[in-house]
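One chain of protein is taken out of this complex; the other chains stay put.
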Amino acid sequence: MSIVEETRKALLQLFPEQAAAEAEAEAAADAEAAAGAEADTDATAEDTASTEEAGEAAGGEETAAEPAAPAKEEEPAEEGPRENGVLVTDHAARGTHLDVLCDPEQVVEAAGIMDEAGFFLEAITGVDWIKEDRMEVIYDYNQTGPDPCRVVVRTFIPRANPEIPTISEIHPGANWHERETHDFFGIKFQGHPYLEPLLLPEDADFHPLLKDFTP
Amino acid sequence: MDTSIWRPIIYLVCFMAFAGLNAAYLGWCERKGAGRIQRRTGPMEVGFHGLLQPLADGLKLMTKQLLVPEGVDQILFRIAPILAMIPALTSMVVIPFSDNIQGRAVELSVLMLFALASIGMIAILIGGWASANKYAVISAARAVSQNLAYEIPMLLTVITIVMITGSMNLQDIAMDQQGGFWHWNIFRFDKSIFMPVSFLIFFICSVAETNRAPFDMAEAESELIAGFMTEYGSMGFGLFMMGEYLNIVVGACLTTILFLGGWSCPFGLFPGVWWFLIKIYILIFTFIWVRWTYPRTQVYKLLNLSWKILIPFSMVNLLVTAAFIKVF
Amino acid sequence: MTVPIQCRPDEVFVLNLGPQHPATHGVLRVKLTMDGEYIVKAEPVLGYIHRMHEKMAEAGSFAQFMPNTARMDYLHALAYNHGYVLAVERAAGIEVPERAEYIRVITVELNRLSSHLLWWAAFLLDLGGFTPLLYAFDDRERILDLLERITGSRLTYCYFRFGGVYNDIDDEFIAGTRDFIKRLRSRLPRMYHDLVTHNIILIKRLKDIGFITPEQCRKYGATGPVARGSGINYDVRKNEPYSVYPEFDFDVPVYTECDSMARYMVRMDEIEQSLRIIEQALDKLPDGPVKAKKVPKILKPAAGDYYAAVEAARGAFGCRLVCDGGKSAYRLKLRSPTFSNLSLFGEVAEGMLLADALAFMGSLDLVIPEIDR
Partner (left out) sequence: MSAYWNDVFGGAKSLAIGLSITAREFFKPVITMQYPWEVPEIPERYRGHIELVKNEKTGKPKCICCGMCMRSCPSGCISLVGKKPEGEKKKVLTKYELDFTKCSLCGSCIESCNFGAIRFSKDYNLASTRKEDYVFDLLKRLEEQG
C-alpha cells in the first residue's frame, strides 16, 4: 500500500461518514467483483473480513481510480461549499497529494494523526476570504519517506471571531508558525503558550495580511 | 664620566623607541602578513605599500574622543589600558639583546618577567570588569582562567631551563648557549631528550599568554564582539593593541633567550644583536602565521589542552631533565 | 562533554546576542539567559528585517513579484526564483522547454555552490578562522562572475521567467563553468579539507556539539542539511523530483552523527554532488528555445491553491499559491527552511556554552532575511 493510501486511511478516522460511505462502496464493489470472478468462493467469509480488508483491497485499485476521481469531485467543490473529508489531489497539477477539509476543532486530532504517521509540519498559513466573511487556515504536512506525500489540512473559521485550537503541543515547530499566523491574520490559537508577535514589532496591534488592512 | 646616570636614560629612550616602533609596525606587519597569506595586498594606500598606515591609524586613534560610557568604574576603566601597556614596556628592561645591550641586569630576571606578564592579565581583568558590559566580563573571566592554566606549563618548562643553566638570570641563560646551534637549549639532548617538545610547549603557552589566535578567547570577536575591549575606543583601545603587540615581542624575546640561544649565531660566527633580532622576528612571524591559519579553540578545549597534554608533558620533561642532570 | 548546570535563579543574567552581533549574520537577536558561560534558556527574537514580501505578492502581478523572490534568501536566490516560478507555472499550466530546464538546473546548482562556499567561509569566521574565508571567496567570486555574465546581476538574481529563463547561456559560460568545476575539484581536498576539515581544532569544536535528534528534526520541521546531518535522508530533488533532476545521477549525503560536524560534512559533500549535477547537465544540454512560446503577459491562473517545493541550499523551500482567478496572487505563502531550522535552536542550545552555541548556530546556516521575509 502506498504512503498516500496509508495516510488517507489514517485521516479517514476524522470523517466516519466518508469512511463508512467508502467502506460501503468498496464492499459493494468487492462483492460485485467477487461475485463476478469467483462466484463459487465463500462469500460470507469475505463479508466478515471486509471491515478490515476493504481498505487494503481498495488500496491497489484506488491508486488507479483516484486521479480521475478528484477531477470529478473538485469541480463542484469550487462552486458549492465543499464537504468535509479527504480528497486525493493530482500532485502534478496541485503540488499536494491529499487535501483534507475539516472542522476547526478537528485540527488537533488531524495533527495527532499526522504526527503518528511520521509527518512533519511544513507551514501554517491563513487566507483571508473577505467576501465569504471567513478565514481559512492551512496546515502543510510533509514526510521524509522515499515516496512523496504532501498533505494539506484546511479549515474555515469565522472572520469575526478567528479562533482555533493550537497544535503546538503535538508539533513544537508549530509554535512559531502559529505566532506568525497570529501576527499576519490575527487568528487566535487557543492554548498557545506564548502568542506574542514574532515577526512584527512587540507592540504591533495590526494584522497586515488581512485584505482590509491599510497601512 | 659617570655612566651610571646616562646609561639608563639612553637605554630608556632606545628601548621605548624600539617598543613603540614594534607596537606600531607589528600591526602593519600583521596586516601585510595576513594579506599575503590570504593572497591580498594588505594596506597599500598610505605611503609606499602602506608604510605610513600605522601613523595614520595612530593619528586617528589619538584624535578620537576617549568615550567613557555611563555606569563604568571611572578609575579602573582608565587605568586598565595603561596597565596593559606598562608591564610590557617594563619587561623590555631586563631583556638582554646582546651580551652588552641590556637595560638592567637583574639577578632574578626570569621571575621578574613572569611577574610582569601576570600584570598584563590583571589589566584585562580590570578592563573587562570596569566596562560593566556582559561580554567584557565573560571575556575577563576567560582571560584569567586561560592565563592561570597556561602559566603552569610555561613555568614548568622554564624550571627545566633554570635547572640546566643553574641561574635565573636571562643573561646567564643566554651566555650558557653560546656557540653553534647544537648548544642551544632546544637541541640539548645531553640534558634531556625532550627539549624540542619543551620548546613547543613554551611556544604554545606564549601564544596563549598573549591571547593570540587560536587562543584569543578573551577577544573572540565572533562570540564576544571584542571582549574586554568592547567599550574602549580611541587610544584606550590603541593602548590595548600596543600592549598586545609588545607582549608578543616580549614572548618572542623570552623564547629566543630560553631556547634559541639568544644572540648567538647558529654557526658560531659573529654573535650579536642582529641574530637576536632575526630570531625574534622569525618567531613573531610565526605568531602571525599561526593566527591566520587556525580557527579559534574553545575555552574548555583550551583548558583540556593545558591540563591534559601540556602540563603532563612538561612534568615528564622536568623529571627527565632532573634525572639526566643527576646521572651525567 | 556534559557538564551539569548548577543554577540558582539569582545567578542568571540575560545576554542580548544581537540584533547587531558578528555571529548572527545579520539582524537576528537571541535572548540568552545565562549562568556564567552556560546557556539556561535561548529565545530567538525575529523580525528585525521583516519586509512583508507576502503582502507585496498580493499587490502586484505575478511577474512583478519575481524580483522579490531573490531578496529573501540572497545567498541562494535562484532557488527562490525557481520555487516561485514552479508554483506559478503549475497554477497557470505553463510548459517549460527542456533547454530552459537544464539552464535552470545549472544556474541553481552553481548558485548552491556559491551559497555553500559562503556558508563555509562565514562558519569558519564564526569559529575564528579568517583565512579560509578569503580562499572560499576566491572560488565563489568565479561563480559570481559566471552568473553575472549571463544573468546580469551578482547576488539578487532575477533570471527565471514563467516558462523559461531570461536569456540563453553561451559557449563561453559553458567553458567557464567547466573550468570552474575542474578548479574547485582540484582545490577542494587541499584548501578546504586539509586546511580546515581535518584540523584538530575544528574537529574538537564541532564533534559532539549541538545534537539534533532525528525526532527533533521532525517535530520542528527541519529540512535540508540540518535534517541530513541527523540521518534523515530527505532531499526534495530526490524525494519529490521537479524540473529535470531525475535525469541526473547524484547522491544525497546523509550523516547520522547528528552533531555540528555532521552538518558540516553534509554541506561539504553537497558541493561535490552539485559539481556532478552541473557536469552532467552541461553534457546533456539540449538545443532549443529557452522560453515557452505562448506565455501570456498577464497571467490569470484558475482559482485554487497550488504548492511547489524546491531544495534550496538551506532546506525545502515551499511556495503555496492561492489564486482566485485574478491577475495577482490572492495569497502567497513562502515556507522558508531556516525559519523551521532556527525554531529548534532554543531547545538544542539549552545547557550549551556560549562559544558552542555560536558554533551550533553557524552550523544551522542562517540567512536572516529568509527567516523574516
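All chains are identified by letter, namely A, B and C, in their written order; residue positions are counted from 1 within each chain.
Heads up, the rule we're going with is that contacts are C-beta pairs under 8 Å (C-beta built on N, C-alpha and C of every residue); 3 or more make two chains touch, one makes a residue touch a chain.
This is a predicted model, so every value here is computed, not measured.
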{"item": "Contact list for the unshown chain, restricted to visible chains", "value": "B, C"}
{"item": "Hidden-chain contact residue, picked from the options C:48, C:84 or C:166", "value": "C:166"}
{"item": "Contact with the hidden chain (one of C:71, C:178, C:276 or C:300)", "value": "C:71"}
{"item": "Selected residue (touches chain absent from view) among B:44, B:163 or B:235", "value": "B:44"}
{"item": "Touching the absent chain when the full complex is considered, from C:133, C:195 or C:275", "value": "C:195"}
{"item": "Touching residues (missing chain, whole complex) on chain C", "value": "60, 63-68, 71, 131, 135, 138, 145, 148-153, 156, 158, 166-167, 190-191, 194-196, 198-201, 297"}
{"item": "Contacts of chain B with the absent chain, listed as residue ranges", "value": "33, 35-41, 44, 289-290, 292-294, 308-309"}
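Heads up, the rule we're going with is that only the chains that are shown with their structure count from here on.
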{"item": "Higher-contact pair (C-beta pairs counted), A-C versus B-C", "value": "A-C"}
{"item": "Centroid distance [mean C-alpha coordinates] between chain B and chain A, Å", "value": "67"}
{"item": "Rounded Å distance, chain A centre to chain C centre (Cα mean)", "value": "29"}
{"item": "Separation of chain B from chain C, taking each centre as the mean of its C-alpha atoms, in whole Å", "value": "43"}
{"item": "Where chain C touches two or more other chains, by residue", "value": "none"}
{"item": "Chain C - residues contacting chain A, complex", "value": "46-47, 50, 52, 54-55, 58, 87, 90, 93, 217-222, 227, 232-234, 239-240, 303-309, 316, 318, 320, 322, 330-331, 333, 335, 339-340, 343-344, 347, 372-373"}
{"item": "Touch list for chain C against partner chain B, complex", "value": "1, 13, 15, 21-23, 34, 36-37, 124-131, 134-135, 138, 195-196, 199, 201-202, 204-205, 353-356, 358-359"}
{"item": "List of chain B residues in touch with chain C within their complex", "value": "34, 37-40, 134-135, 138, 141-142, 213-214, 216-217, 220-223, 225, 292-301"}
